[in-house]
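Shown next, in structure tokens, is the structure this report addresses.
Every protein chain but one is kept in place in this view of the complex.
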Amino acid sequence: MSDAILQANERPRVHTEEMVLSMGPHHPSTHGVLRLEVVTDGEVVVSARPDIGYLHRAIEKIGEYVDYRQFMPYTDRVDYICSMNSNHAYALGVEKLAKISVPLRAELMRVMVAELNRISSHMICIGALAMDMGAYTPFLHGLCHRELVNDIFEDVCGARLTYNYLTIGGVSYDAPPGWIEKCERFVEYLWPKMIEFNDLITGNTIFQERLCRVGVVSPEHAVNWGLVGPNLRGSGVQWDVRKNEPYSIYDRLEFDVPVGDGGDPNGSNPQGELGDSYDRYVVRVKEVFESLKILKQICSMLRENEKLPADHPDRLYQAKLPVRLKVPPGECYVRSENPRGETGYYVISDGTEMPLRLKIRTGSFSALGCFEEVTRGLLIGDVIAVIGSFDIVLPEVDR
Amino acid sequence: MYELLSALQGAAAHPAWWMIVLAAFVPVMVIWLVIQGVAGASTYVERKVAADIQRRVGPNQCNVGSFFGAWAKEVIRNGKGAMADAGGRFMAMLFIPLQPIFAMVDKVTAKFAPGILIFLADGIKLIMKEDITPKAADKPLFKVAPVIVLASAFGALATLPYSDRFYIADFNVGLLYIAAIASLETIGILMAGWASNNKWALLGGFRSAAQVVSYELPAGLAILTAILLCGTMSLQDMTVAQLGLGAGWQAGWIWHWNIFSNPFMLILAPVFFLAALAECNRTPFDIPEAESELVAGYHTEYTGMRFAFFFMAEYAMMFVVSGVFAVIFLGGWSTGIGALETWDKWAVNGDPAQGFYWYASLVHLLVFCGKAYLGVLLMMWIRWTIPRFRVDQMMSLCWRKLIPISMTCFTAVGIWVALRPFVVRWAGSEAQWQSCAGYGALAIAVAIGVFLVWFILRPLTPDEQLRRKLIKETSIKAGAGHGFA
Partner (left out) sequence: MDFNAIVEHLKKRWPGIEAPAVANGDPFAIVPAVDAFEVLKHLKETPELGFDSLMSLVGADNGHELWVIYPLHSLKHLHKFTVKVVLGREKPQVTSVVSLWGMADFFEREAYDLYGIDFKGHPDLRRIMNPPDWEGWPGRKDFEIPPDYHGIPTLRNDQFFADAVETGNKAVAEKEKEAIAKAQEIFKQEQAAAKASGGEGIQA
């Protein structure tokens, strides 16, 4: 049989045309002001090209015109879902350049709030992913738990969203009385609640079928495309900045780094494929448990710390710094593990009070870079799943 | 309806003119009220069910007394609010002496059904909203689409057998009529999707058409199976057939319901329920309006009352399909208690000349509505628990699973019905066969009961024990705050 006849048989009988859908910037599940130019053939996505910049506030440029301390509140706005972690990354960068050592108590408080914020950020991510898949309840359960974290943050710094809690050289305020007990109670509360959450949605067959084998990123691709954090680990790459390049006091803590195990018959995603959306989701759920483990250890370390005399250097929550902070010239790249992957600050100082250049490298930005590749050939509903499983936060993309 | 009126008048041979007029208008008003009531109550129930599942309080502000009281206060004292003209002020004045009664009603409703009037508030809001028709829309189609959708739900309500005496119309092709008019909804949805001139709406309309055309098949096969089993298409006759009146002492008992009559119907019932879910576009089949994918699907461009029509149609349709489920599987208005159904004062099996036993009819009405509403509640429970299918998964579930299952059951029930005369002959008589079948059903029911008891009381593994303990200790009651901090 000649090829011509074969081709004639394969040719679809119905004439179809491609349609361009403008998904966003005001679409319920693009997680902010992301706009996707989706070219579809019926339900099948031919290409989905991200169009960003709707939330561009030139934060990096602002950083060149304010001094090092004044920039801290702007880092809150880089990623408002996990402001504490953003604060932490920036503080690490400046402290490395200015060679500031942070007291132990400040480090403990920093890790405590960072892990709490990681939990609250993952609550939004996994809840919103479930909501994108059509299940509304897990989102509200997630937000219910997140509220408690916000209460804890309100106690320690007065804010519920943009905290501006970390300062260069420490934290703004010491823990108020009773705060550590509150954190301990939160850990006790959340552990069974997360098991309940898994019962509700993680084990749901429809949910698994929607996410398995959807938006697969192979480990090599994940590294090459610069995926970071849970997205990278979802592809099976064992890389966590907290574990592999420990900053702060993470080297003293015991925790595991969960990675995706799609396709492994004994793993959590037996019918999936390594690096699919479900792997990325499961990694986040497991990370919540790991963060709870860290919180437990930090609570006991804080209690130990409180036994020290009040004037002990480890009891301080701030390093003593000059009012006008001048950073010696130099440049460095510092990264910390945020809920959305590593956030890197490339800080260039020319010796004045203001940085010469601040480049913020965020997880969502590089995740959107590979979006078009990953979603090619999927269905419209899968595009939503991929957005949700990449956990894209738009202010972090546009900065 | 006509029969009801005849009974009231005392079985007159020639109907009076007013009876004909009433028989035409009353049913329409009744269906309208049913739609309003079902849709209104369902929005409230839906919110409360959702709130319970999501650990929230749900609506609790809009109570009977405070609703009218607050309105009256606003109109009289401040001259503001809805209907703050002379007529409104006069009405509000009438409410003033009723204030103590409102306060009392408030106390009761706030306890048992807090926020019950939220659906009235919703309705008022939707009526007062601006009705927007997009400039580029196909205007006639755009305007008529919600009416068609509502009309199909409206029409399907007409043939439901609410009770032994109370029903609007009893056709000899009732089930065919329901299947036909319920699928008219798709045309309305497709129309809305096309006429909106919006790509999301268009996708929603297409999805709906594909979905309903596919799921008509398992649903239709399930209905056909019930028709085969009962030998009638009339919903009223099908209900009576499920009383098993020929079965001697066993007449009217629960095991005469179609769902228990043979194992295949037990398999078919969930199949029909799933297909019914798909036909009223409820989660997990809310693919046509998938709010996270298609913004709002086919009703993206609709506002105000036109949007409310789609909304009301959805709730009415839920009631209709649950009602049909109750009729073809759960014995319609039958209570399932043989002693009641065959009681001669009950007058189910007696002739109408004996008189009209209103209490029997009322009980049957409540039983039917209860059964139908149980289905609605199940749909709500499902909606707030599980995610939505993807388009291809929805299709493969229908064509690869539900249709083969329902086809097999249909064939098997056909063979069952064909073989029944032989079995009856082997058993001796119809009554004896019914008796055998009844004992069999009883044995299965006891087995299931024993299994359930064992399941509840079974020894737990240490893991399960720990988990239950933890969940119990940390569970939060709705409305009790965070239970923490």
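Per-chain numbering from 1; labels A and B assigned in written order.
Operating definition for what follows: a contact is a pair of C-beta atoms (placed from the backbone, for glycine too) under 8 Å apart; a residue touches a chain by one contact, two chains touch by 3 or more.
As the structure is a computational prediction, the values presented were derived from the model and not from experiment.
Among the chains on display, the ones the left-out chain touches in the entire complex are A.
Interface note for the absent chain: among A:Q208, A:S366 or A:S389, the touching residue is A:S366.
In the complete complex, the residue from A:Y173, A:W191 or A:Y346 that touches the missing chain is A:Y346. Interface note for the absent chain: among A:Y90, A:F153, A:W239 or A:Y278, the touching residue is A:W239. In the full complex, the hidden chain is touched by chain A at residues 52-53, 56, 58, 60-61, 64, 96-97, 99, 221, 223-226, 237, 239, 244, 328-333, 335, 342, 344, 346-350, 356-357, 359, 361, 365-366, 368-370, 373, 398.
Note that only the chains that are shown with their structure count from here on.
Chain A and chain B have centres, each the mean of its CA atoms, that are 44 Å apart. Residue ranges on chain A touching chain B, taken from their complex, read 19, 21, 27-29, 43, 130-137, 140-141, 144, 147-148, 151, 182, 185-186, 188-189, 191-193, 195-196, 200-201, 204, 206-207, 209-210, 379-382, 384. On chain B, the positions that touch chain A within their shared complex are 50, 53-56, 199-200, 203, 283-284, 286, 290-295, 384-393, 467, 470-471, 473-474, 482, 484-485.
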